[in-house]
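Only one protein chain is missing from this complex, and each of the others stays in its spot.
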Amino acid sequence: MLVNQFLILAAVLFCIGVYGVIARRNAVMVLMSIELILNSVNINFLAFALRNGSIDGHVFALYIIAIAAAEVGVGLALVLLVYRNRKSIALDELSEMKG
Amino acid sequence: MVAQNIAFGIIAAIMVVGALRVVTVNNVVHAALWLVLVLAGAAAQYILLTAEFVAVTQVLVYIGAVMVLFLFGTMLTRAQLGREKKLNNSTWYLGIPTSLLLLGVMILALTSSFGNEKLPTDSEIVSTQAISDQIFGPYLLPFWALSFVLLVAVIGAIVLARKD
Amino acid sequence: MFAEASTVAHEALSSGWFLEHAFLIPIIPAVAFALIIFFGKKLPMKGSELGVLSMIGSLVFAVGAALQWIHRVNGAGEGQFIDPVIRSWTWWNSGGFHFGIGQHIDGLSLTILVVVAFISSLVQIYSLEYLRGDRRYTHFFASLTLFSAGMLNMVVAENMIQLILGWEIMGLCSFMLIGHWWEEGANSRAALKAFFTTRTGDIGLLVGTSVLFFSANSWTQEHLGVSGFSIRGLSAWALTGNPGHAAITVGAVALFIACIGKSGQFPLHTWLPDAMAGPTPVSSLLHSSTMVVAGVFLVARLYPVFFKGMNILGSGVNLITVIGGITIVVAAALAFVQTDIKKVLAYSTVSQLGYMMMGLGAGAWMPAVFHIFTHAFFKACLFLAAGSISHSASHHSFEMKKDMGGLRKFMPITFTTWIISTLALCGVFPFAGFFSKDEIIDNVGHNGYTVFMVVGLVGAFMTAAYMTRATYLTFFGEPRGASAGESHDDHGDAHATHDTHDTHDAQAHHGPHESNLLITVPLMILATLALGAGLFNATPFGESWERMTKWVEPRSVVVADMAHASVGETRGVRTDDTVAPPMMMSSTPTATASGEETPVGGEALTTASESSAHAESVCGTSAPEMGTCYAPQLHHAPFKWPKAAMSVVIVLLGMLISWLISVQMYTKKAGFFVGLTSRNKLLALGYGFLVNKYYLDHLYEKVIVHGIAHPIAKAAYWVNQNILDGIINGVGLVTRRVAGWVYRNVDQRVVDGAVNGSGAVARGTGNALRPVQSGKVSQYGALLFAAAAVAGLVLIIVNT
Partner (left out) sequence: MDILRDHNWVLSVGTFLPLAGVLVMLFIPKAEEQLQKAVALITALATLGVGVYTLTLFNYDRAGEMQFVAQTNWISVIKSTYYIGIDGISLPLYILSMVITVLVMIYSWDHIPSPGNPKAFLMLMLVLQTGMAGTFISQDLILFFVFFELVLLPMYFMIGVWGGENRQYASLKFFLYTMFGSALMLVAFLALFFKTGAESFAIPYLVEHGGAIAKNTQVWIFAGMFIGFAVKVPMFPFHTWLPDAHTQAPTQGSVILAAVLLKLGTYGFIRIAIPMLPHAAREWAPYIGLLAVIGIIYGALGCLAQTDMKRLIAFSSVAHMGFVMLGISTLTSFGMNAAVFGMVAHGLITGMLFFVAGSVKERYHTLEIARLGGMLKQVPHLGWILGFCVMASLGLPGLAGFWGEFPAILSAYSPLHGLSEGTFRVFMVIAAMGTVLAAAYLLWLFQRTAFGEPKPEFGGPSSDSHGQHDHASHDDAHHSDIHDVTVYEWVAWTPLLIGIVVFGVMPNLLFKLIDPAVAAIVSHIGG
């Protein structure tokens, strides 16, 4: 097995996730895209862990999973809140930061 | 090794397709289900990478918990379960060049730096004990930090989502 | 930061405490200024006493130093170079060099020091009365004191930076004092104009100083162990160091531009008349006797640089003489058509400064410096007299035609002092002006600048004429307007609001009267000097009378300099730059020559220069093979009575003609109606004129006055007001317009637009950066990732 096949797979997933983040309008969808990105990162970690024969990659992968869980939790809570306030989770309608 | 390569190819193909569907499909629930597929594929890849424990965690946490969360979130925000117009925002087309550019850069970097370097094949499965030794040994401090993060996240989620 | 310098004892030349501590002279008023600012309002006399006392203190120090200098000179051997008393402490250091601050005391600086301190003291005393009850009494004295500090500092300056310091402080004070009554827009505009015009000239000062510094620094550091800013270093470098022609020329021209601005020379003189918006004591101190001669002083101070840079004595014409000559005539012509007495004096100041410049340009160094000396006295006196008139007679008005006339009966002292100073200004024989002005004209001719000698004579004629006119309008004829006692508030109140103090308005309503002692005593003192100051350098009475020449003029001899030896340690130590005394180099043939030729007695130098035909010091003409020069070899015109007589005759002629014209114009016209007095005056003018007076009347009025004088003068004035002034104002206007345009179009559209263009990538177009900051997370994400991708790409490119 090549190192690159995993890395490139991760890269592809990552870019798809990026596209999702940029293109999607629905907040939940955006969160999902972010999950894609995180997973691609995980794949990288593990691939390198195998390559270098070290174990740290695994540890970090686990941490990332945990972080992702937390992030999803908070993110969805935010989405709920937003929805409750403005009956919509369409991101392009939230432009409070508009100058 | 061939078997592994074949397995990788199939799984990878499935993952890519699934991922593409996730970001293109016009139905939130479907997207969530496609995402499940991708995550499962990822778990499979972890196994190929001799990371059993991680793969298991992936299945438990992600496919178990996270996806449930997603579905709940979807329900609670009353996104209609059927097809939905305008899941993409007005400037979605920006995503394509950006991500393609990014992909190009990464592949360029990867190929130039790793060429066709092989992964070690003789390495045995990483034992859960080894991982736990790492976590509770040198990585104890980050572990604590992480626990705090989770705690904060839980509290934060509750605070945010409370109705009052 | 200033570490005390270890002054090397002068074994050859005597020195003294005052000489060694001359740097205190500017410090005294500087301290006084701070005190006035902080505590002035609480003091019994509102801080004015501090100002006066500090000026008197400076005067005492200056006189003491001057006496010790005279002793030093008298003690020196014939033909020996009398090195100035230089002390210096490290002020700042950069690029490994130390730059000093300190004192450079020689005859020139002492002359100006005494003059400035003296006139400042008198003017401050005068102001005690003149500005009594003024709204900003304390501020006025503070600024006046600060000005004196700046001027004195510029005079004692050891190097160019220190000189610039004083120079700019003077500009600041001039700004504050002209705008003293800033409630009126006109005053503050005049202040702005003055500061701005001089500042424009100062470009030259900055550039010139830089050019000279970098051209000279290495040479001076090597040979004298002083920086390229030091005045001593620059003088020596100009004469000895074989400076590059381009460098020194550019430097000199640039510096001279600054002098043009400061001394109100021809193209940039327009600010000076406007500066009369300030209180009269200010006009008298800053804008006639002291500050405006700063430019002349700079030329005299760095004379070797200008001597080489402008190729003085090398040809029959150079920039300085041309500018000076033009200024003389133009300004004098303008003085004819003024009705404001202070404006007349202002233009006369400009034209006198032209004399000084012309003299310096033509190699008449000593007469020019002497003219600074004498001119200060009588011009200050004239201004103070004008102030006294407006203060006590004409209800704070300076309009000669409207508010003056016939005042000689009411203010005898003012009248007398005015007459004396006028005669001095015109250069009538026994008065101070004669000895200096005539010397200038004489030497200019003698040095081969024939054209400019003629210009000088014409100028003398015109000076006499317009001064006579002013005198007549002010003191003779019938009292008019305010001096006639009628209180017209049409413009009276405008001044009353700031000249203020009801007591005096009341008196002014009582009609004209003599001012009190605080005003008249300074007038009398100055008048006495205007009468007698000429004797300090009375060339006509033989060399024993040429004291100034002996004391002030630097001797142009080659001196071997000890500084090389001490360069090593002086460079290292921070208390450096104190110059080892230059010693006589008896081996140099030139020096011994000038030594042998000199008869016994104090007049070593003058004979050296008179016999310069065969015993010529190489200084100025060529660099000595060893040793250094500090002053170029100058020639002195032998005094000849016929020439003097001729100029005096010209002057008297001018007075006479002008007097007749004035009578015809100003009184005769009134004569038809008023009657007796004017007829008496006509009789008094001489019977012979009665016969064909109408004919003369016709002749003067129509032909001379309206036919020639008025058109020319009016044209000149028109040019002045509309073209030159217009240019200056126009430049300002255009600049603002351009600025506005640039701001609106370039800044807001192009530059900003370019930036905002990047926003257009995100969505369409739009003004400002709004498109980018649409506030939509997705677009921020797009930007972020794209940037990351680009960054990665760059990284790869750079890295492979």
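Each chain gets a letter, A, B and C, in the order it is written, and its residues are counted from 1.
Just so it is clear, a residue touches a chain if its C-beta (ideal position, glycine included) is under 8 Å from a C-beta of that chain, and two chains touch if they have at least 3 such contacts.
Worth saying up front: this structure is predicted, and the values here are computed from it rather than measured.
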### Message
With the missing chain put back, one of C:Val63, C:Val207 or C:Val322 would touch it. Which one?
### Response
C:Val207
### Query
Which chain C residues would touch the chain omitted from the figure, given the whole complex?
1-2, 90-96, 161, 164-165, 167-169, 172, 175, 179, 182-183, 185, 188-189, 191-192, 195-196, 199-200, 202-203, 206-207, 209-211, 213-214, 497, 732, 735-736, 738-740, 742-744, 747, 751-752, 754-755, 768-770, 772-773, 787, 791, 794-795, 798-799
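As a convention for this text, only the chains that are shown with their structure count from here on.
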#### Entry: Distance from the mean Cα position of chain C to that of chain B, given in whole angstrom
84
### Task
Would you mind listing the residues of chain C that make contact with two or more other chains?
776, 778-779, 782, 785
### Query
Tell me, which residues of chain A touch at least two other chains?
18, 21-25, 91-92
#### Entry: Complex contact set, residues of chain A against chain C
18, 21-25, 30, 91-92, 94-99
#### Entry: Of chain C, residues touching chain A in the complex
768-770, 773-779, 781-782, 785
### Task
Spell out the residues on chain A that touch chain B in their complex, using ranges where they run on.
1-9, 11-26, 28-29, 31-33, 35-36, 39, 42-43, 46-47, 49-51, 53, 55-56, 58-59, 61-63, 65-74, 76-81, 83-84, 89-92
